[in-house]
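Please find one structure pasted underneath; my questions will follow.
With one protein chain removed, the remaining protein chains of the complex are shown where they sit.
So, chain A:
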Amino acid sequence: MAEAVLQVKNVNLKFPLYSAESRSFRNAIRNVALGSRIGVNSAGKGAVEALRDINLSLYGGDRLGLVGSNGAGKTTLLKLLAGIYAPTQGGVLRNGIVTTLFDIGLGMDGDATGLENIYLASYLRGMQKRNINDITDEIVEFAELHEFIHMPVRTYSAGMATRLAFSLATAFTPDILLVDEVFGTGDAKFIKKSEKRMADLMSNARVLVIASHNTEIIKKFCNKALLMRSGQQIKLGDVDDILSLHASEV
């Protein structure tokens, strides 16, 4: 069997709860001074179980759609896959470069020009300079910005800014692409264009994981789906089966 590109083994993820109480220095010092047996801080302690017993193996060509209601743990699972969160128990194995499309305008600087923003965002995503040089023309053309690319992003219309953000976020194909609910930017024409680009991007990545409430998107791009509920994986399987199972739950 081929080597898994992305593998999650017996993962549990707990988030500790921090209150002002437990975040204060005074309490930390008092706890050390009095010893834990006093339990002064007990009210501030606790943990939320965000993910439980997650097991996944994704191979080259896998396109996984995450479905589930709000709070099911879709975004948390994506962040775990990205390496933003580390599992409390279990392990995550990544064989390749990961890129996230969580927040499209991330890292943009309104005072910088469009061109400078291309560099900013690309550097933040781990690109190298010569590769960025290669793709700037393409980004500018795709975003339909022309000479505006030398103006500060602050002066752009909302549509122009999202077009730029979308174009540069989707300019590179990673091995593992993690997408959280991004679609629908600009006017009807651009939406159509961006769907095509998104489709190219997703089919070029070795592994795609996308979380969406939009069943059309899952149907269109995915060949597997995972239903989640309260941080647990309910069922992994065929897209249509999972979507109808999810629909029957709602």
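Structure notes:
We adopt the following convention: a contact is a pair of C-beta atoms (placed from the backbone, for glycine too) under 8 Å apart; a residue touches a chain by one contact, two chains touch by 3 or more; residues count from 1.
Everything below uses one rule, namely that contacts and distances are computed from a predicted model.
As stated in its UniProt record, the chain not included in the shown complex is "Transport permease protein", which appears among "Fe-S cluster assembly protein SufB", "Transport permease protein", "beta-galactosidase" or "Chemotaxis protein CheA".
From the options A:R125, A:R163 or A:H246, the residue with contact to the unseen chain in the full assembly is A:R125. In the full complex, the hidden chain is touched by chain A at residues 15-16, 18, 20, 23-26, 28, 60-61, 79, 82-86, 94, 97-100, 102-103, 106-107, 109, 111-112, 116, 119-120, 123-129, 131, 134-135, 138, 152, 170-175, 197, 200-201, 203-204, 206.
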